[in-house]
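For this view, one protein chain was removed and the others were kept in their places.
Every chain is named by a letter (A and B) in the order it is written, and numbering of its residues begins at 1.
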Amino acid sequence: MSPFIRIRNVTRRFGDVVAVDDLSLDIDRGELFCLLGASGCGKTTLLRMLAGFERADSGSIEIDGIDMAAVPPAARPVNIMFQNYALFPHMSVADNIAYGLRRAGLPKPEIAARLEELLRLVRLTGMGGRKPHQLSGGQRQRVALARALARRPKLLLLDEPLAALDKKLREDTQFELVDIQERLETTFIVVTHDQEEAMTLASRIGVMDAGRLVQVDTPRTLYDRPRNRFIADFLGTVSFLDGVVTSLDGGFVSIDGVVSVTAVDPGGFAVGDAVRMAIRPEKITLGRDPGGGVNEIPVTVEDLAFTGVATNYRVIGPDGVRLKLTQPNRRGDVAPLEWEQPGFVSFDPADIVLLRD
Amino acid sequence: MRRGISWPALWLAIIGFGILYVPVVVMVVYSFNASRLVSVWAGFSTRWYGELMQNDQVLSALAKSLWVAVNAATLSTIFGVLIALAFVRYGNFRFRLLLSALASTPLVMPEVVTGLSLLLLFIAMEGFFGWPAGRGIDTIIIAHTTFGMCFAAVVVQSRLRDFDMSIEEAASDLGATQPYIFFSITLPIIAPAVVAAWLLAFTLSFDDLVIASFVSGPGSSTLPIVVFSKVRLGVTPEINALATIMIALVAASVIAASVIIYRNATGRAVAEEKGSQP
Partner (left out) sequence: MAAARQWISRHGRRLVVALPLVWLLVFFLMPLVEVAQTSFTVARRGIPPFAPLWGFDEDGFFTNFNLENYSLLLDYWQDYIGPAGNSLRLAFVSTLICLLFAYPMAWWIARSNPRQRAILLVLVMLPFWTSSLLRIYALIGLLNPNGFINSMLIFLGVIDTPIRMMQTDFSIYMGMLLTYLPLMILPLYAVMIRLEDDLLDAAADLGASRVGVFVTIVLPLTVPGIVAGSLLVFIPAVGEFVIPALLGGPEQIMVGKVLWTEFFRNRDWPVASAIAMLLLAILALPIIYARYQDGRETALDRAEGQGGTS
């Protein structure tokens, strides 16, 4: 069976700038897919091409098996929710939501029924008579969502759907959005620059950089098994160590650099290869005394910051190697390490990601 | 708290407002003077208002001026919206430079030149096509539309520039076609600017003396032309009364409009303030 959305070798230039560069991507029906990237990476351009507001210079976009090249925005089974919501300021909430239904020429009773249903879906029952400027930011966002869902699109595009909300509201709305998506089983594509948002929302994430997709995977895989340095660095915090493979033995790789490290062999490495190891801060443990396991390095605390849930450390190892790590603040911790104090860090061979770049 | 204004500057500002208002206030007061002489206050009277109402020449000129101004303002607004749309929405279309030069030069063209040049054109056109046959109301409307549309375009353009394009894209995404989007979304949102453009074009037309003098014919004297011919002969209490009525009308509408705008703005601000608290 062919995928629901099939993007093949799509390129879009604006003058000298290549906004989307030979990009291919398949998305399945019912997915909540996130396009993640810094601003200017081309994610919004890709979204606007799916909606039909931009054309591709080359390549093709198919939705539900139909090529979209000649289909205008109004005729696509696609609706979009804009970053600033783009609510019609002179129309009431009900008129905003019903706009697309009226354009579709639905009979009046059906429009009324659908309107009620949509207002209930986004928890705005009874608010249909309000004007957009009488609503809070969160309510406006929900009106925009209801309006975009009104025509029952097969695909809903959401451009930075939560960016205009404040932090607390954003967290609540994330779950609500996922909930609605699961209930309707509509395919969602969300564009965001916020990695936490992408992680919370998406079933799969496509990370974009300079018009290209760098990696497409589930949030967990992206975080635990980044394909390259860019992904490792982009998602969360990470420390890098450089080294050279000295031996391969029974599923483990030994690496020599400023420190010697043993890691689980992901396959594909040979003795003599230069590797870069990436380690997440929460996968490193810090102690006052050596524990005697593998991958133990003597360090000195350079800096620390108490955040409540945890304490973030920056430590210096041999040859000035710096590592960032996070220690949970557990009860009964005897005297945590302070500035300038020596200690030892250790990490599990399975928690090391080996990168080639 | 905003930083204030120093005393010498405040005095200059007050004198400035004085220059704008003292002549008008004095004139309004003297329009109720029983005497024909300005120098003598002979008691309160509405006599000149009564005489004004009997003055057929002034009343028919007023009717002509209103007719010209309504037509010129409406045409100006339509063309002004088109010009604004072209500039804000069409990017680098062909003739953009030409249109922008043509639409902005009338803003600064001396009135005597505009008036003379249009008259010469009308005469040349009459020689070629037999139209317009003589000068009259039509030629004044054409002349006023020509510069009115440029002012209207400026007003509409500034509003259209702030217009969030994604609102139109949203409408098109929801299945609306171009003309429908313009009338259901764009026009209602820019309506305040369109109204302002109409009022500006109306005022410019209604107040114009110079251009109308060139392109009007016998029997098509507008109010400013009549007023000017009377004023040349000296100060007359009837004109005081006429000016008072017109200034009162303008003042009432400007103040009413400002109050409405001010109320709306603060009301909206308050509503948004409340709305942002969930």
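Heads up, the rule we're going with is that a contact is a pair of C-beta atoms (placed from the backbone, for glycine too) under 8 Å apart; a residue touches a chain by one contact, two chains touch by 3 or more.
Model, not experiment: these values are computed from the prediction.
The residue from B:63, B:133, B:191 or B:255 that touches the chain not shown here is B:255.
For the chain left out of this panel, the touching residue among B:10, B:53, B:133 or B:187 is B:10. Residue B:228 is the one among B:49, B:67 or B:228 that touches the chain not shown. In the full complex, chain B contacts the hidden chain through residues 2-6, 9-10, 12-13, 15-17, 19-24, 26-27, 30, 37-40, 79, 82-83, 85-86, 90, 93-95, 98-106, 108, 110-114, 116-118, 120-121, 123-124, 142-143, 145-146, 149, 153, 161, 177-179, 199, 203, 206-207, 209-210, 213-214, 224, 227-228, 231-232, 235, 239-240, 242-243, 246-247, 250-251, 254-255, 258, 262, 266.
Just so we're on the same page, only the chains that are shown with their structure count from here on.
One finds 54 Å separating the Cα centroids of chain A and chain B.
Those residues of chain B that touch chain A in the shared complex are 164, 166-167, 169-177, 180, 185, 188-189, 268, 271-272, 275-278.
On chain A, the positions that touch chain B within their shared complex are 51-53, 72-75, 78-80, 82-84, 86-90, 99-100, 103-104, 133-139, 147-148, 150-151, 169.
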